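Take this structure, written in structure tokens, and hold onto it; I'll ask about it next.
One protein chain omitted, others in place.
Chain lettering (A, B and C) follows the sequence in which the chains are written, and residue indices restart at 1 in each chain.
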Amino acid sequence: MKIAIINVTGYTGMELARLLHQHPGVELTSVTGRAAAGKKLADVFPHLGDIKLAITAEPELEDVDLVFSALPHKASAEAVMPVLDRGIKVIDVSADFRLKDAAEYERWYDFTHPAPELLREAVYGLVELNRPQIACARLVANPGCYPTTAILALAPAVKAGLIGPDIIIDSKSGISGAGRTLNLTTHYPEAVDNVAAYALGGHRHLPEITQELKALAPSLSLSVTFVPHMGPMTRGILSSCYAWPEAGKISGGERGLRQLYREFYRGEPFIKVVDVPPQTKQTWGSNLCLIHPTIDPRTGRLGIISCLDNLVKGAAGQAIHNMNLMCGLPETMGLEALPIYP
Amino acid sequence: MKIAIINVTGYTGMELARLLHQHPGVELTSVTGRAAAGKKLADVFPHLGDIKLAITAEPELEDVDLVFSALPHKASAEAVMPVLDRGIKVIDVSADFRLKDAAEYERWYDFTHPAPELLREAVYGLVELNRPQIACARLVANPGCYPTTAILALAPAVKAGLIGPDIIIDSKSGISGAGRTLNLTTHYPEAVDNVAAYALGGHRHLPEITQELKALAPSLSLSVTFVPHMGPMTRGILSSCYAWPEAGKISGGERGLRQLYREFYRGEPFIKVVDVPPQTKQTWGSNLCLIHPTIDPRTGRLGIISCLDNLVKGAAGQAIHNMNLMCGLPETMGLEALPIYP
Amino acid sequence: MKIAIINVTGYTGMELARLLHQHPGVELTSVTGRAAAGKKLADVFPHLGDIKLAITAEPELEDVDLVFSALPHKASAEAVMPVLDRGIKVIDVSADFRLKDAAEYERWYDFTHPAPELLREAVYGLVELNRPQIACARLVANPGCYPTTAILALAPAVKAGLIGPDIIIDSKSGISGAGRTLNLTTHYPEAVDNVAAYALGGHRHLPEITQELKALAPSLSLSVTFVPHMGPMTRGILSSCYAWPEAGKISGGERGLRQLYREFYRGEPFIKVVDVPPQTKQTWGSNLCLIHPTIDPRTGRLGIISCLDNLVKGAAGQAIHNMNLMCGLPETMGLEALPIYP
Partner (left out) sequence: MKIAIINVTGYTGMELARLLHQHPGVELTSVTGRAAAGKKLADVFPHLGDIKLAITAEPELEDVDLVFSALPHKASAEAVMPVLDRGIKVIDVSADFRLKDAAEYERWYDFTHPAPELLREAVYGLVELNRPQIACARLVANPGCYPTTAILALAPAVKAGLIGPDIIIDSKSGISGAGRTLNLTTHYPEAVDNVAAYALGGHRHLPEITQELKALAPSLSLSVTFVPHMGPMTRGILSSCYAWPEAGKISGGERGLRQLYREFYRGEPFIKVVDVPPQTKQTWGSNLCLIHPTIDPRTGRLGIISCLDNLVKGAAGQAIHNMNLMCGLPETMGLEALPIYP
């Protein structure tokens, strides 16, 4: 299998290159970049020194079986359409094919979607929920980092009808989630030893979260508040999700709840339902998502904590998981690395 | 005014010493410690090198006007009683006099309170709510760090009857909040680049939060979920508080809400109601608490963010604010330092 | 005394504003900035919220007694000349008046100095070495952060003729030293958990170091290697200086050496010669410089460690120390704050 990455120069693109180079079932044959076009990958990214590829302005698609697009939204949709037209499978890690309703792109991303018909075809690439559709897809929309944590944390409870419509998602992200573009808020002296909430008026990952949770319980009139925070970590997202139990639906208390979660994720290679509060550092560099469902003993509310490495399970690792499925490779191939700790 | 600190060797004790040394209206004359007794303060804490005091095992109370106790809970109550008996005012920064109901100490702190009668007399030292009582008190219970953020964030809304009984408090604390005692969870390689929730079954600061909020709205059957998180900062707590509006109570939307908060805290020297999401780093080393009340435009829920430096406004600075009041000194004396940034 | 800051928007300018606002003997009356001109200081820098000044494009010099220029080099010299012409004293925190030889500006800074005659007049503002000249100066060149650590560490040994001409200075700086301008090397995810040497071919602070050390021992043919490193701290520089003893010059071994250092710095309010290796964190937010002279017991070489807060003693604090001297104020006024720890 030959693989290309469009826009290797952001953090997700870099991480895709790292993981694909180490993947025994595929070969990375083309990487593109804009400002860095013409340079060797190794000169721009010393840690990728063993990958002997030059960065080109346009992808070299000859014989390529699958393309990852790591362009920003809007640019990605435009770059991806001709690739699909050549009959090459695409995994888009931008937001451009995640939402089913084209109008949402006007609302949240300020652009008119250039290919609304592809929105119907594209599969939301959360393997744990959409495995069979992904295996057959030619276009997969790789989920956002926050939505991956939130949907995985809430899906078992929503699907089983355990909770009512009110959901609070309070997420804490490391700074690589803001990307490689320079910004005063990610300038080291301003970002270190600091935590802040942002996007309180509405974050672009909210429609993705509600779309996927509603698909699990169409009759539930979900009312979701999602507040992201940024804190001084390189990698890692931890989401704390709060919800109200439906009377009589949870049997066996917290143990029963955890049992239900374990059943829901039985056999999933990258999900661990854990009995103690998980830590983002326990997932560093791995494709794991750790989930810890609890019940507040005083109020009966559900408090579900989930965490992962935002650049792996929240981006590049999950994308490769999708690739493995789409290409008929073993699901965990290239993704078995244990977390690096400490 | 002569001041003593019992147990100077923890982070709150150290910070009290630093602030009191720089306070123009008082003189620090005695500091105690256990393991460090007999040493000079400067030898144990090089940053306090200018304070020419020896650490003693017992406080030297001759001529002392006010004592801060920074002992751990249980030990503090016992140390404080004889000081009060000598007619010396006390500010206790442990939890030992914060709760009005002695039975709560059995429940949350696993000990039988030695002086339940003092619980009635002790004033909860949140100046913004209890200024007149503090001014007359001989025993002030300095609030916990998390409760300071949560109560200040919620008090205006609770007092004005804007919200219903359901409250979620999701707090993020820096690691100095866990104290100076060694622990694997605060060992640098394990704590850095990491965030985790803890105490999901109930944290000791919960009863304090509910007690004080209930006092503001006795008829409200509060149902509070409080989940603390620890993240890789030295100082700083940020609390994200979520609540449901009572129909028709908030007028003027988010602007109106902010206006109400500004009215509530009018004239308060250490509270800033801000229009953009605040950052913990903006309070570093200062006695400020920044509060940012918002309304989620989709669900109508209140999202109130507050932050402060846990060792200053969340501990030693707030204690000195109480001292100023109790001793008739100008309120802000010794506490005017601007935050140090970056 | 009325004071103005030209270019308040970098880290040194910000820190000057913070310290001057808290200084009891002066009043900050004018601050300038380029991109931020027209805004309130509080809107650009929330931590300076109590300073009620607008940022202007040009300084308002009416009645001003002294101006700090925190512009980048070259721009600073040009801005400073008309201020001096108006009879206003100037402290320049850029490099523009530090070097006595105008040709050095061609060599190291790539510009032709616009006022070489001022280079003779300007006093190098290291108080510990040039106190009387500073007190009479109308133009003081505030030392660079690295040179402050290196010169203070080496001056007693050089002056006393204890060491030969070979000196190695290996410095480790926090990231605020690189300023507030965005750069990939100071982007949080790339800067954190990372240390690197830079400028191995020659750093601009080298001529400053050699100039000042030579002035102390004109007959010594100094041969200095200076290698700066950047590491993941916000503030702080630690310099490790290595030198070779002149035979028979040090009496009393390491104790004697330390005694000589203590004599040299006797009465200096901001220098502490310490007996255990100092830590940058012990100086955070203060104007202290800690110095620890040692002798390698196996090779007899001198190893002298010095550290300070690069934004205070290495920049703004030292500048205010100079201001106090130039204005006849008590030397330590406004600079007595203890370090904040942890």
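Odds and ends about this structure:
Just so we're on the same page, a contact is a pair of C-beta atoms (placed from the backbone, for glycine too) under 8 Å apart; a residue touches a chain by one contact, two chains touch by 3 or more.
These numbers were taken from a predicted model, which means no experiment stands behind them.
Of the candidate positions C:I55, C:V93, C:I305 or C:L338, contact with the unshown chain belongs to C:I305.
The chain omitted from view is touched by exactly one of C:G49, C:G125 or C:P189, namely C:P189. Of C:G177, C:P278 or C:G334, it is C:P278 that touches the chain left out of the display. For the chain left out of this panel, the touching residue among A:D193, A:E208, A:E254 or A:D296 is A:D193.
Considering C:P59, C:G174 or C:G334, the position touching the chain not shown turns out to be C:G174 (whole complex). Mapped onto subunit B, the interface with the missing chain covers residues 11, 174-176, 180, 182-184, 186-189, 191-193, 232, 234. For subunit A, the residues touching the absent chain in the complete assembly are 11, 14, 18, 21-22, 45-50, 176, 192-193, 234-235, 272, 274, 278-279, 282-286, 290, 336-342.
Mapped onto subunit C, the footprint of the missing chain covers residues 168, 170, 172, 174, 189-190, 192-198, 200-202, 206, 223-225, 227, 229, 231-236, 238, 240, 242, 277-281, 284, 292, 294, 296-299, 301, 303, 305, 307, 342.
Heads up, the rule we're going with is that only the chains that are shown with their structure count from here on.
The angle of the rotation carrying subunit B onto subunit C, fitted on C-alpha atoms and rounded to the nearest 5, is 180°.
Interface residue usage between subunit A and subunit B, two copies of one sequence, is largely shared: over half of the residue numbers at the contact are used by both copies. The distance from the centre of subunit A to the centre of subunit C, each centre being the mean of the chain's C-alpha atoms, comes to 46 Å. Per-chain Cα centroids separate subunit A from subunit B by 38 Å. Residue positions 192-193, 234-235, 278-279, 284, 342 of subunit B each touch two or more of the other chains.
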